[in-house]
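This report concerns only the one structure given below.
Every protein chain of the complex appears in place save one, which is left out.
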Amino acid sequence: MSHVVAAKPPRKAEPPRTVKPPRKVRLDRSDYVLRGISYLTVATFATFCALPFILIISASFSSESAIMRDGFGLLPREFTFAAYEYIFRAPRQIIGSYVVTIVMTVAGTAIGLFVIAMTGYALQRKDFPFRNSISFFIYFTTLFSAGLAPTFIWVSRYLELRGSYLAVFLQLLMTPWLIILMKNFVRSVPYEIVESGKIDGAGDFRIFLRLVLPMMKPALATIGLFLALGYWNEWYLSSLYLGSTVEFKPLQYHLYNIINTANALRNSVAGSNVSITELPSNTLKMASAVVATGPIVLAYPFVQRYFVSGITVGAVKG
Amino acid sequence: MAAALTQERVQPRETSTTKKPKSLLRSIVRNRVLLLMCLPAILFFVVFSYAPMPGAWIAFTNFNYRDGIFGSPFVGLRNFEFLIQSGQLWLLTKNTVLYNLAFIVLGNFLQIAIAIMLNEVRSKYFKKISQAVMFLPYFISVVLIGVIAFNLLNYDTGYVNALITQTGGDPIKIYSIAGAWPIIIILFQLWQSTGYGSIVYFAAIMGIDNSLFEAAAIDGASAWQRIRYVILPSLKPTFIILLLFSLGGIMNGNFGLFWNLVGNNAALFQTTDIIETSVYRMIISQNNFTSSTAVGLYQSLFGFALVMLANWIVRKINEDYALF
Partner (left out) sequence: MRKPLARVAAATLALGMSAATLAACGPAGDEAESGEPTEITMLVLGDKPTNGRLEAMLEELNPILTEQANATLDFFYVEWADWQTQYNTQLLSGDDNVDLITTATDWLFAWENAEKGAFLPLSEEMLQEYAPRTWEQVDAEGHWELTKLDDGQIYFIPEDNFTQWTNHGFFYRGDWATEAGFEDGTITKFEDFTTYFKWVKENKPKAYPWDVSLSIDAALTGYLQGHTDFQTIQGISAGNYFPFQTTEADPYTVTSWYMEGDELVEAAELAKEWNDIGVWREDALNYDGQTREQFFAGLSGADQHHAQTFIGTIVDNMNKKQPGSDPKFFYWGLENGNYFRDILTHGAMAVNATSANPEKALEVYDVLRNDEEAYKLLNFGIEGTDYVMTDDGKLGYPEGYDSSTDALGSNFWAGRMDEFEPDRVTDAPNKQEIYDQLDAGAKDYPYSTLIVNKDLIDPTLAAMGGVLSEYIPQLQYGKFEDPAAAVAEMRQKLMDAGYEDARESIQTDLDAWAETQG
């Protein structure tokens, strides 16, 4: 995350250049060598990145006995849907977790994004005299923090939020980094737009909502994706603030429990009347992992374009 | 942030908000809409960041909930004594800092390398697909990374040991070998972050003025010389800013990654315990809030001092790069 934050935005409102004009240059041998190495390395590294996913997907379609005998492999061993059948035989838990996570992700991303954009905009307004103090007020929390234990005690004993989804939902709404990143993005919106709005007699909030916000789609996509990832992948706050107080745990925390405790594994397929020793526990864990991760990975190609261009806007210009 | 604050410092201040109460009040009224727009965020940080801060006092008490944070018996530095004396604080600091250094050095190296190579790739589809695949690890939760690691490395059914036994070797007890874990953790960290991190450098390469490349070509530069004399120097500011930021966070770890890879496996603590895992474990499995707070406070203060020091040094060298 800090990568993007460090970005020095373009000072003028010049659109990011993603396509370079072709270089009319004669290529010598070293160019071809470099290009060869590049293809090879990139391909290797990409494979390296994909490999573990293949391993997990294969395992989820393998038979338990084959895994126990031969271990995990790159291709499914004795292909079967058995593990998925178990999960969807009593899908109450997993569906409940899905609903909780989807609601939190959608609502959290929408609200967080709006608040962050609003704040980022106000803090970037050159004529806003409090922008330095407020920026520092927010930035300071990255320099010094209360620490886990005092925060836990504060949130659970004084705010009395333990056992409530709000404890997780609220704490993930924003981070200082995202606000600062948004501030940098806003800078790429020409100030003339604000001024033209003022001339038309629009209020500050109206200028933001009607004029600035529509110009920030890549930024919103990028920060929105960060927020959505934060909500979707959340397990840590849940382990502290939800535990077993709620019936439906957020998806990744549910997965965390399934992976780490046999009890949770059995409970997740409760109702299917089986003893834990008869459960295909290894493949069941893998299938749960696939089910819990699938949507965010599937969603990625659709946002990739915005994401890359968003980061590029925010990224450092030499 | 770096850039943002730097720039603002360079720019002349339009108004001073602190001189006279009257003008302050007037200024508040005049900017009420913008202030209101900031209010939700301000409230957020007051409630979730500033309000718990007085609670750090727990580090100096024998905390119990009946007497509360400020009513519990004061014990001075007792909670720190053993942490220091036993060398635990030192071990945690050492592990945290060394892991971060490894992440920074190897991470940036790989990211730059991948970015440069991606730039050399001409096939559009190849570029797109490989980029997408390389970002994939960034999208999944650390819980899943823990699963992946266990699948690869466990003794009975792990992929690595399955490979070894198939080729006639003896399986390795990876979850008992503390020495192997720095490498494993670093590999997973690189696996997760390199694809994503390379975008920033890639974007910076895209932003290099074309005339530089043309000039290099006219001078008959080879591909290596082009990298050495055009690309790398252009990436220097990016690198320095990223480096500074990483240094600022050197006392923080990638908690989720460590926890999901190692968990409560005490056999690996010597080489894998970082400040944040220790703070979490003290609460979660030892019900020990006072030591946990003490370590957390140490982390905050030491980290704060490091940022200040880093900033001071940078300011001496080149004011433009300073954080504030």
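All chains are identified by letter, namely A and B, in their written order; residue positions are counted from 1 within each chain.
Keep in mind that, in the parts below, a residue touches a chain if its C-beta (ideal position, glycine included) is under 8 Å from a C-beta of that chain, and two chains touch if they have at least 3 such contacts.
Here the structure is a predicted model, which means the values were calculated and not measured.
**Student:** When the whole complex is taken into account, which chains on show are touched by the absent chain?
**Tutor:** A, B
**Student:** Can you tell me which of A:32, A:81, A:158 or A:191 touches the chain that was removed from the display?
**Tutor:** Going through A:32, A:81, A:158 or A:191 one by one, A:158 is the residue touching the chain not shown.
**Student:** In the full complex, which of A:142, A:257 or A:283 touches the chain missing from this view?
**Tutor:** For the chain that is not drawn, the touching residue is A:257.
**Student:** Quick one: say which of B:95, B:277 or B:290 touches the chain that got left out.
**Tutor:** Touching the chain that is not displayed is residue B:290.
**Student:** In the full complex, which of B:55, B:197, B:237 or B:303 touches the chain missing from this view?
**Tutor:** The one listed residue touching the chain not shown is B:55.
**Student:** Go through chain B and note every residue touching the omitted chain.
**Tutor:** Chain B touches the chain not shown through residues 17-18, 46, 50-55, 62-71, 73, 75, 78-79, 81-83, 85-86, 88, 150, 154-156, 173, 175-176, 263-267, 269, 282-291.
**Student:** Since one chain isn't shown, list which residues of chain A touch it in the complete complex.
**Tutor:** Spelled out for chain A, the touching residues are 130, 132-133, 136-137, 140, 152-154, 156-158, 160, 162-163, 239-240, 243-245, 247, 257, 260-264, 266-267, 270-271, 273, 275-278, 281.
As a working rule, only the chains that are shown with their structure count from here on.
**Student:** Express in whole angstrom the distance between the two chain centres, defined as the mean CA positions of chain A and chain B.
**Tutor:** It comes to 16 Å between the two C-alpha centres.
**Student:** Where on chain B is chain A touching in the complex?
**Tutor:** 1-5, 8, 11, 14-17, 27, 31, 33-38, 40-42, 44-45, 47-56, 58, 65, 69, 113-114, 116-118, 120-122, 126, 129-137, 139-144, 146-148, 150-152, 156-159, 161-162, 165, 191, 194-197, 199-200, 203-204, 206-210, 213-214, 217, 222-224, 227, 234-235, 237-238, 241-242, 244-246, 248-249, 255-256, 260, 263, 276, 279-280, 282-284, 289, 292-293, 296-297, 299-301, 303-304, 307, 324
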